[in-house]
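Yeah, one chain of the complex is gone here, protein chain that is, but the others are all in their spots.
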Amino acid sequence: MTPFLLKRLGIGIVTLLLASIVVFAMLEVVPGDPARMMLGMNATEDAVQALREQMGLNQPLIMRYLSWIGGFLTGDFGRSYTYSVPVAQLVAERSAVSLPLALISLFLSTVIAIPVGLYAAAHRGKASDTVAMGASQLGVAIPNFWFALLLVYVFAVALRMLPAGGFPGWGAGVWPALKALILPAIALALPQAAILARVTRSALLDVLNEDYIRTARAKGLPRNTVLWRHALRNALIPVFTILGLQFSFLLAGTIIIENVFYLPGLGRLVFQAITQRDLIVVESVVMLLVATVIVVNLLVDLSYAVIDPRLRNA
Amino acid sequence: MNGFKKLLAAGVLLLATSAAALAARTDLVLGVVLEPPHLDPTAGAAAAIDEVVYANVFEGLTRIDETGSVQPALAESWTISPDGKVYTFKLHTGVKFHDGSTFDAEDVKFSLDRARAADSTNAQKGLFAQIDTVEAVDPATVKVTLKQPQGAFLYNMGWGDAVIVAPESAATNKEKPVGTGPFKFENWARGSSITIVKNPDYWGTPVALDKAEFRVIPDPAAATAAVLSGDVQAFPFFPAPEARAQLEADPRFKVTIGTTEGETILSINNKKPPFDNIKVRQAIAYAIDRQAIIDGAMFGLGTPIGSHFAPHNPAYIDLTGTYPHNVEKAKELMKEAGLQDGIKVTLKLPPPPYARRGGEIIASQLREIGIECEIVPVEWADWLQQVFKDKNFDLTIVSHTEPNDIDIYSRKDYYFGYDNPAFDKVIEELNVTSDEAKRKELYGQAQKILADDAVVGFLFELARMNVWDAKLEGLWVNAPIQANDLTKVHWTE
Amino acid sequence: MSLLEIESLNLEIDGTPILRNVELSIDRGEIRGLVGESGSGKSMTALTVMQLLPLGARATGQVRFDGKNLLAASENEMCQLRGDDIGMVFQEPMTALNPVKTIGEQVAEGIRFHTRASRPEAEDRARKILDRVGLPEVKYPLSRYPHQLSGGQRQRVVIAIATALNPRLLIADEPTTALDVVLQAQILDLLRDLCHENKMGLLLISHDLAVVADMTDNITILRGGQVMEEGDTARVLSEQTHPYTRQLALASTHVPARRKHPLVQHQPAETPLLKVTSLTRDYLGQRIGFFKRSAPTRAVNDVSFSLWPGQSVALVGRSGCGKSTLARMILALDPPTSGSIEFEGIEITGKSEAELKPIRRHMQVVFQDPYGSFDPRQNVARLVSEPLHLLQPTLGSKERRERVEKALNEVGLTTSDLEKYPHEFSGGQRQRLSIARALITRPKLIIADEPVSALDVSIRSQILDLIASLNARYNLAFIFITHDLTVARAITDDVFVMHEGRIVEAGRTESVLENPQSKPAQELVSATPDLHRAIARKLREQG
Partner (left out) sequence: MDTPVAPIATPRTDDFWPRAFANRSFVIGFAITVIIAFAAALSFVWTPYDVTHLVVSDKLKPPSAAHWFGTDHFGRDILSMIMVGARNSIAVALVAIGIGMGIGVPLGCWAAARGGWLDEVLMRFNDVVFAFPALLSAIMITAIFGPGAVNAIIAIGIFNIPVFARVARAGAIALWPREFILAARAAGKGRLLITVEHILPNIANLLLVQGTIQFALGILAEASLSYVGLGAQPPMPSWGRMLFEAQTMISIAPHMALFPGLAIVITVLGLNLLGDGLSDLLDPKLRRQR
């Protein structure tokens, strides 16, 4: 492991620790009693107190933080207040929706954006570049939830090609499950692709201005060969940086998109858990999301080292 | 020739069988707005629990039917002692829980004792408050002795909170409910859907459906989309009344409007000045235009009410004329209360559309008489804490969905802060009266007192818009109790 | 027929004329110099030949390579020529190589493209050519990345790429400008040898007359996109018939008339203006583990010297020898690791910014880059007056203005320039501004870091004159940091030669330059190109 990566890893761990404190502290001040929430309007005070005791809500703050974080590290995320099942089980169930959704949209946005960006950069200033960049400009401006709505009404309600939402579960077969993820994935992917295409194009244009591109051209390599063999790899660093940053946006986007398509994913879980004051679920899922962001960015850093030998550090 | 006939016969037969195959559709996806937190109706108040398991998975001694009347369930029959204190239930025999264990009187004793125990987390402990002892006389007979006669006891035993559970599975019912009902719990994909399947060993009339899935769709827009696309074939208590006209126009669907027990009210904090002044409350009552609220917030769905009582109840009296919409009168009353310069108040709104949308309209109506409402949307958890428990509110909008719950106005420390000994007396009397005519009269008195006192702003009785596939039959139109009883549901054709 | 023939070449970029009627030809094996000051169109001529002009460029006329008109050639045809028949070497070795590809890949790539050789074959050839340019595989395997090489080594790789397929024409655009003189000499030698070995034509583009005189057979002098003079190098430069040629040659060898600071034996009791004792500066090593760092780099190692009022000294040495670090420490911009710096007997290391204020007003700085030396958002009045901040008590606005005007006059600028912004000035004027800024507090010492190396020769001579006159007029002491011995020779009394952080030789300028004692000094002196010597040698060779 190189010093560069060691440092990034250390930073990741510190970030995670700080984040855990922030998350815990934030949720401690959330108003609303989870116990009363579970029992409802007409429950007696006794019943609520009994439940608070059962849930460990009466312990001191620091103890609860330590037991939470301790459990978290050993893979025991605690038990959901509302569902009264282990959080880990919930997370596992929900990840089966969110993870494929995130990966599909990440994949979609990448396979759309990179060729478009490459094409636009190669045809800089031409009409096709203007059209591609105009479209991407529009893509960046469209709120994904609005786009999702348009998709639902076109493909689900009007054309009845795809389900309007919901998730049949992977048990119902791969195709039905995938079908349910197509529209949400597109709604998530397209705005991301728009940004990524722009970044790809401008990164490529930056690289194309470098001296070594002239060196490569002076070798006699045709323009396209130079673009693929010399420019692309150098342009990947900013592109990967944006991919890493976008991952966090993607996760945030899933919260909204999962709500639009009523997909039982992590995003909706955490959103519901916040409104239902299922604090333990919120804490765990947020931490998990933060950890995912950090890991993804660590992978991005790792990819830098793969792409750029200067960071490998002999 | 003969051969041709044979062929024809075979063809007819084929048609017939394929028609039979069509008619044999036995699955159903039913939309529900709220996902239950767990599936044990005896350990949580959430209506969403009953909406899945009531009558389907769990059964009580009695049950409430679509008309709201009490029917026998696990108790085949019962007798009541002349003093009205001892109920002797005769139980069905040969009943088995889904895990195979046998149902008998001991289970009933266990269930009732558990529900009323000191450490019980039953959300409706009040239902069992009058029970003195429960005795298993023999495996098929249970004797319940009350402390005092209670007119509603049989009705109470029909609540979801009073269903009979087995000691073996009581602890795990939250995740894996085990009851005696015609459906067995199969799977719960949390956040998504709950699936129940036909119980082949059911003691009573077998159900027509083999499999039913309750799909959770909290979002009105998504609900509309799901129904239109056919993903969901039935959506009782459909959350998007705005789609009514569109759905009614579509021959694929059947749209019905049923009643609920939900009195939607503008709750007023009676303890807090200036609302302790009846003039201010009356002014609010005059300022409210119920029809505009029903049209604007519920797209015309709902019946105006003048007091805290369901219009479909035989004891209902129409008091909507007590304070008709009259802005001038309202302004005058404000002036009399010395508030002609206007006041600023908060209006806390829980998440349902009736509250959020209705709140906007009410705020606009109250503005006309000088009451400036700051709208504060709150989550249910906050609402329960801030409004219901801490009574930290001026105005709020909420639907009280428990049936026959006019007695809440007599509860001390209830969040309205209403205290009227005359009203309390009526309720006390009601509690010990079982004569129907007398009860009706008492209910009428109670309604009048509340209406005259303008305790809260009485808005409308929540209507229940149901949407289902036109080929589906047997679903409840009304909801006298929170339930989606699927026992009679079947597909035609 | 010549190898390359350029006839009446005109070039416009976005409508601005860049080249006018340029004529130039190169034969096989010929080395031709293309000389001119910045903006004369040298590089654009080269890029026209390569057909690598920027967007918006339009060339007319004739550019014939081997009889083929390149201006009419298709992109495909050009691709066949580039790298195979015409190779090109660029100025900036640090950026001319793709950082993410190994040097082997980059050299072999062109070979594979043009010869359709297999990967091992191409690598084999790459290995040979890298060996030829002085990067033997044992020490520099093909798997090295550019960042693992020094600037000079990288330039060798670029040359290897350009010459891998024995092109008939090599174009070298300022190939040594970014390198120090010792490396320059090595690279020039390499280019010369390669040309001779393969009978390559070489178009050597340079602003440095001495380099061209030394290297080339024929010379073309460009100015403002037009050819001024053309012909045999020795003849053109010795006869200097064209006025512009003479102007260039004079400027290149200009020595300001100045009174030498006398060599005085100072008494030990006397306080020097500046006294540096055992100064050392270490830089932290690179982090190689979580808790480990590699050994620290010692940039300046045990340096001691004294400077007297009015004395002008040069600090010379190859790039990376520590001379700039030393200057920064003297200016109290960088803390030393150990040792002491005394200004007029007062220790300046470890002092706070407030304590330094009275010292700073006597010690000012002039930087190399006339573009980077000024905040582009401030006008002349503000930026020249910046050091007035050091004066106590602060001046009133009228006095400030007077001081600024006076300083501008002293460097030959007018008060009408006060409201202008740096970008409205030429490079030479900017360097004057820089000097005006340094003068405004009436300092006793000015440290000048490569003050003229970014300037064209004609402007360079003017700035040297200005410095010499200031030195004399105000008895100003100067420390010049430079790698250019001609600058040192022109305006300094004494010279310190630095090598790997140490001062290896010190003495009167003439004696060190004429008769260097240490090896580093000898290397520097012998590598420094000299116009007179080069012409003399050329004439001798031609008889």
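Here the chain labels run A, B and C in written order, and each chain numbers its own residues starting at 1.
One rule holds for everything that comes next: a contact is a pair of C-beta atoms (placed from the backbone, for glycine too) under 8 Å apart; a residue touches a chain by one contact, two chains touch by 3 or more.
Keep in mind the model is a prediction, meaning the values are calculated, not measured.
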item	value
Displayed partners of the chain not shown (whole complex)	A, B, C
Residue among C:H389, C:R442 or C:R533 touching the omitted chain	C:H389
Hidden partner chain, touching residue among B:T67, B:S81, B:Q148 or B:Q246	B:Q246
Touching residue (missing chain; options C:Q91, C:S206, C:Q364 or C:T482)	C:Q364
Residue of B:T133, B:S364 or B:T492 touching the missing chain in the full complex	B:S364
Those residues of chain A which, in the complete complex, touch the missing chain	11, 14-16, 18-19, 22, 26-27, 29-31, 137-138, 140-143, 145-146, 149, 153, 157, 209, 245, 248-249, 251-253, 255-256, 259, 267, 270-271, 274-275, 282, 286, 289-290, 293-294, 297
Chain C residues that touch the omitted chain in the full complex	14, 54, 56, 94, 319, 324, 328, 331, 333, 353, 356-357, 360-361, 363-365, 367-369, 372-377, 383, 386-387, 389-390, 421-423, 434, 437
Hidden partner interface residues of chain B, rising order	219-221, 224, 228, 240, 242-243, 245-246, 292, 295-296, 299, 351, 357, 359-361, 363-364, 367, 375-379, 382
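To be clear about the criterion, only the chains that are shown with their structure count from here on.
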item	value
Shared interface partners, meaning chains that touch chain A and chain B	none
Geometric centre: closest chain by C-alpha means	A
Contacts with two or more other chains, residues of chain C listed in rising order	none
Chain C residues within the chain A interface of the complex	50, 52, 55, 75-76, 78-84, 87-88, 90, 92, 95-102, 106, 109-110, 113-114, 145, 147-148, 158, 161-162, 286-290
Residues of chain B touching chain A in the complex	35, 37-38, 44-46, 118-126, 174-175, 189-193, 215-219, 221-222, 225-226, 228-231, 351, 379-382, 384-386, 388-389, 402
Parts of chain A lying in touch with chain B, wherever the complex brings them together	31-34, 36-44, 46-47, 50-51, 82-85, 90, 93-94, 149, 152-153, 156-157, 160, 163-167, 169, 259-265, 268-269, 272, 274-277
